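With one protein chain removed, the remaining protein chains of the complex are shown where they sit.
The letters A and B name the chains in turn, as written, and every chain counts its residues from 1.
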Amino acid sequence: MAERLSPLEPVLRQGSYGQFENGVGIILSETAPGSIVQLAAWPGQEKAIIAAIKKATGLALPDGAGGGVASSTKAAFGFAPAKFMVVDEAEGVAEALAKAVAPEGGTVTDLSHGRTAIRISGPKAEWVLAKFFAIDFSLVAFPVGAGRSTMHHDIFAQIQRSAADQYDVYVFRSFARSFWHTLRRGCEEVGYEVR
Amino acid sequence: MSPRRATSGGRIDRLRTIHFTFDGAPCTGHAGDTLASALLASGVTLFGRSFKYHRPRGVLTAGIDEPNALVTVLRGDVREPNIPATTVEIYDGLVAESQNRFPSLAWDISAINQLAGKLISAGFYYKTFMGPAIGPLKGTRFWMLCERFIRRAAGLGRAGRAADPSRYERMNAFCDVLIVGSGPAGLMAAASAADNGARVILAELDARLGGSANWSGEIIDGMPAAEWAAGLAEGLKAHNNIRVLPRTTVWGFYDGNTLAALERVTDHKERLGKGEPRHRHWVIRAKKVVLATGALERPMVFPGNDRPGVMLAGAARRYANEFGVLAGGKVALFTNNDTAYHAATALQKAGASVAAIFDVRANVSDAMRNLASDAGAEVHAGHAVVGTEGSRALAGVKVQRFDSTNGALSGESRTVEADCLLMSGGWSPAIHLASQAGGKAQWDAELQAFLAPQAAGNWIGAGAFNGSFSTAEAIAEGHAAGLAATGSKAAANDDLPVADAVAGDPAPASVFEIRANGKSFVDFQHDVTAEDVRLAHREGFVSVEHLKRYTTLGMATDQGKTSNIPGLAIMAEALGKPIPEVGTTRFRPPFAPVSVGSLAAERYGDIRAERLTPMHDWHLEHGATMYAAGLWHRPMVYGDPGETIEQSYVREAKTTRETAGIVDVSTLGKIAVQGPDAAELLDRVYTNMFSTLAIGKARYGLMLREDGIALDDGTTWRLGQNDFLMTTTTANAGKVMQHLEYFLDLIWPELKVTLTSVTDQWAGAAIGGPQARAILANCVKETPVDNTALPFMGIVHGRIAGVPVMICRLSFSGEMAFEVYCGADYGTRVWQALMDAGKPFGLVPYGLEALGTMRIEKGHVTGAELDGRTTARDLHLDWMLSKKKPFIGSAMMDRNGLATPDRLQLVGLVSLDSRALSGGAHVVEELDEQNPHGSIGHVTAACYSPALGKYIALALVKGGKARHGSRAFVSDPLRKRFGPVEIVSHHFYDAEGSRMHG
Partner (left out) sequence: MLITCPYCGPRDVSEFTYQGDGNRQRPAPASQNLDAWNEYVYERLNPAGDHNEVWQHSGGCRSHLRVVRNTLTHEISSVAFARGHVAHRSPAKRGTKT
C-alpha cells in the first residue's frame, strides 16, 4: 500500500518550543492511526454494535454516554447517541468491522483519511485544551477512556482522554493544520515538545 | 525618601526602586506601587484635565472606581488610553502620559472652557447640534463643522494607530464555587469552600489578595490585618482544588451562572514570557458564586469638590496603610459618616498632620471623637465644606455651619488651611454583578445605599457587598458563604478569626450635597455638576434613565461608580421624591472596561480557522494564487509569469476545452448516506428519484426547501444497496447536512439512515477535456475506463499509482470529464500521478476562475443563482421535479407567486460593447446613467468566454426566457459600468451536451 501523507507532515517539526526552559508542560504528537472508523447503531442495537466492536478489535466498550476504552494501540469511545468511534494503529479495521456489523445492526463508516488525530499530553494538557474547548477537562467530569464531542469555533472535534494526562483530539483533516497552528500557539506559554 | 512617602508601613518593597516615566519625566516608585501611589509619593497632585471644562484634576480614589486620573500607557508604538492610574502597576520602563491637555498638563489652553461653562451645560450637544439645519449655526450641519474641534478638545486619551501585537487568549473554566473578591469575606469563603473539598476559583481584581485587610489598619487574630490576609492567602495555595486569579476582574454575570472575567496577565511586567498572552478572557461556569466584592465610597457634592487634593477618605487611608503614601501633609476631612475617622487615624499614624474633621452630623459619637483626638484632629460637628481654594492644588477649604435636617448653611464661612481634603459621602455596596444576574436593587434607608436584589442567579453575598461593613461581619459572612456554597452550614461555635477594631456606626447621614455657590461635581469624569442634574429636571426629565442620557451622568468609562448615588439623590430631591421611588438603573456588563482584544482572542489574525485540501501544498508549489472561499483555500488561477488573472484563467479554460484540464474538487461537500432506508430518504429530500438508481451509478439531484425554493444541487453516487455518497456545493455542505439531520431527527425518526460528513475523507480531482479519457487510460489500473465500462454517470473502482480510486464520469465543465476520488491522505500522490499521465497530452491544472468560466459557458447554477429566492423553474430545472412522489418543497413550490411568468429567471447575457461584465450589476431596459432606475434583474456571474470570444454573464432577469434575443443594458452606477447587452439562453456553449457525452 502506498504511503499516506498527513496534513501535518510538512509542518510537524520535532523539538522543544515556547517557554520550555523550566520544563515542558505539553507534549504534542500526531498519532496517525491506520484506521479511524465510525459505527452507528439502529435503535435498540447498541449492544450488538458494542459486541461487534469487541469481536473485531477486542475492545470492551463500556455502556453509557461518552464511555470509552483505550490501549496503547487501539481505542474506542462513544461520541453521540448510538454512535461510536473505533481507532486502531492497524489499517483495514473498517473492513473487519463492516464484516462484523450486520445491516440490521447499524452502519460502519471509514473516516481513516477524514480525521486527523493529535495527541496532547503532559501536566498542562487540561490547561491548554481549556483555551479552545468549553468543556470540563477535570478528571471528575472527564474520566480516562471517555469521549466527548465539542468544537472550537468552526473546528469540530472528538476528544478521548486516553490517559490521566493525555488526550487524543480528532479533527476534520482539512482543519488539522490550522488547528495544529492554533494549538502550538496555546502551548507556548507552558513550553512544549513536538514528538 | 520622597516627600510624601512614609518611612515605614505599607505593602511596598522599599528596597526595590522602580524607574518609569510620566509625561516624559523620569520618576521612581517601589515594587508594589501603583502609578497613582508612586506619583502621589513623589508629590504629584495634578493627574489630568477634565473632560469638558479642562479643569485640573487630581486622583480621587485608589482603585477601579477612579474617574479623574486617567492615563495613556505606551508599550512600543502601542498606546492604550484611559487607564486609571490607580490600577496601573508600575514596572521598570513603564511609560505613561497624562491626557486631554494641550500643550501640557500644567498649562492647558482649553481650561478657558471653564468660563464658558454655562454654554456647555447639560444637553449642550442636543440643544446646539440636533435638529434641522436652519441658518448657518444650528443643527446637524453645524455639528459637522464643529465636530473636529470638539472631538479634539473634549474627551479622553488618543487611541494609537499602531497595530497591537499582543496576544490575547480565552480560557474556559468550571468550578463548584467562584469567589469574587479576596477581602476578608472572600478569603474566608475560599478557605471554607476549599476545606470542604470543592473546586474553587478565587478572583481578585487587584494584584494583591486581601482587599480591605491591606488598608484597614485593623488587627485580626492579634496581627496586622494585612499579615493575617497574606497568611491566609498563602495557606490557600496548599490546596490543589483552588485556583487563585489575581489581577482578574469578573465583569459579567450571565445566564446559567456563566461569568466573564478579564485577567491582566502581563500588563505589570517589564518583559513578557514567551507565548504569554497580555490578557486572558475567562469564561467561568460556576455552580455557585460568592460575591464578596466589597463597597465603593461616595464623594460629597459641594463647590470645588474636584480640586486636586480632594480625595475620598477611604482612598487616602488605603494610600497610607497599603502604600505608605500620604495624600497630603496637612489634612482636613469632610464626612457624613464614621469611616472618615479611621482615615484620620491612618494618616496621622503615617505622619500627616490632621487639622480638622468637618462632620455634617450634629452629633458625633464618643468613640469617633476619641479616634479624632488620637489623630490630633479637631471635630467640627454640624459643619460642611462650602468651597475649596487653590489653583492646581488645594490650599484651603471654606467651611460653614450646617444643619443636616434641612440642608441650611448658617453663620460666616471661614477658611481652614489644608493641602488635602478627604471626603466621605458613605459607601455603596458593589452590587453590579448581582444586578446583572437579575432582579431589582433594594434601597436600604439606614445604610443610604442600594443592596443587591434577592438572588436571581445562583449566588451568595458576603461582607460589605451585603452592607455588612465591619471586618468581623465580613469574616463571619464569608465563612458562612463558603460553607453554604458547598452545601454545609456554619455553626455558632465555629472557630473564626477575631477582628479587633473600633466599631463605628455604618449608617451615614442622608446628606449628599452641600448647596452653595460654585460648580459642585457629581460625575467627575463627564464633568456633570449638581446644577446639570437640576437643569435636566427643570427641562422635564424625570426618569433616571433619561437623566442619565441627557446629562451623560454615569456614562463615562467608570460607569458612574462614584457618581450614581449622589446623582440619584440630587434628582430625588429635585423631584421631591424619596430615592427608591426615583429608582436606579440596572447594571449591565461589563463591570469595568474590557479589552476588545480579549474578546476577539483566538478568532483574530493568523489563528482564525481555515480549511486546506489534501493537495494544498502542491497548488502553492505550482504557482497557484489562492482564494478564500468561506473557510476553504482554493486555487484561483495557476498564473504563468507575467500573466494577468484574466489571461491565466482564459488560458486554463481554453486548454481544458482543447486538450485537458484538472481541478481540485476536494472541497465539495460529501455526505455518506447509509442504511436500509437511505434510498427512501433521498427520494424524500431530492426532487427526483434516487431509489431507482443502480449501484455503481450517479445521478444529478436538486433539493428544495420546505417553501419550494431551491436549496442545493449536486450528484449522488450509489456505492451499494444501502450506501450512497451525496455531494453538495462547497458553500452549502454544512447547511445541507443540518437540513437532512433535522428531517431525520424530527420528521422521519423511523428511517434507518446514518448521515456522516465525509468531505474530508476523500480527495477529489475533476479531469476534463477531449484528452481526459486517454489520460485516465494511461494511469488507471485494474479497471477499464472506456465508454462501456464507464458510461456517462457511471462509477468504476481501480487504482492509480497503487492507490485505490473511485472514478465517476460526470461533467461540470461541459467536457468529457471524470471525478477521481481517493483517500485524502493519498490525494497529492494521485493528483501528481494524473499530472504525470497528462503531461504528454498537455494537461493543465485550473483554478476557480476557469471553473467558473466553463460553468458560465454551460449555464450551470451555483450559489450565486441558488440565492434563496430562486425556484427550480426560475433556473429551468423544472424537468427535475418528479410528479411520482412528494418531496420536501413539493407542496409549496406550485404556489401562485412562485409560478408567475414575470419572475426573475436565469438567462445569459452577452456584452455588446466588448467590455467585461460584473456580478451585482443591474439589468435595465433603458439606460439612464444620471438617474439609474427600472431594474429588471441582476448579473449573478460574469467572465470572458474563450469558447465564444466574448464577455458573457449569467443573470436573473424578470420574465427572462421570453426576452431571449432582445437587447438590454447593464447599469452599475457604483462601478460606473453602463452598456448594452443581448439577453440569450443560459446555455452558451454546446447546448446539446455532445462534448461531455462524447
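To be clear about the criterion, a residue touches a chain if its C-beta (ideal position, glycine included) is under 8 Å from a C-beta of that chain, and two chains touch if they have at least 3 such contacts.
Computed from a predicted model, the values in this text were never measured in an experiment.
Only one of A:Ala2, A:Ala32 or A:Ala134 touches the chain withheld from this view, namely A:Ala134.
For the chain missing from the display, the contacting residue among B:Leu599, B:Met892 or B:Leu927 is B:Met892, taking the whole complex into account.
Between the chain not shown and the residues B:Glu706, B:Asp836 or B:Asp913, the one that touches is B:Glu706.
Among the residues B:Pro749, B:Pro901 or B:Pro980, only B:Pro749 touches the chain that is left out of the figure. Of the options B:Asp640, B:Glu741 or B:Asp928, the residue whose C-beta touches the omitted chain is B:Glu741. Residue-level contact of chain B with the missing chain is found at 254-256, 258, 283, 285, 438, 684, 706-707, 738, 741-742, 745-747, 749, 886-887, 890-892, 895. Listed for chain A, the residues touching the missing chain in the whole complex are 43, 65-66, 79-81, 83, 134-135, 141, 148-151, 156.
Just so we're on the same page, only the chains that are shown with their structure count from here on.
Averaged Cα coordinates give chain A a centre that lies 32 Å from the centre of chain B.
Of all the residues in chain A, the ones that touch chain B in their complex are 1-2, 4-7, 10, 18-19, 38, 40, 42, 103-104, 106-107, 109-115, 130-136, 138, 141, 152-155, 172-175, 177-179, 181-182, 185-190. Contact residues of chain B toward chain A in the complex are 167, 169-174, 199, 273-277, 283, 285, 602-603, 606-614, 617, 631-632, 666, 672, 674-676, 722, 752, 754, 756-763, 801-803, 823-829.
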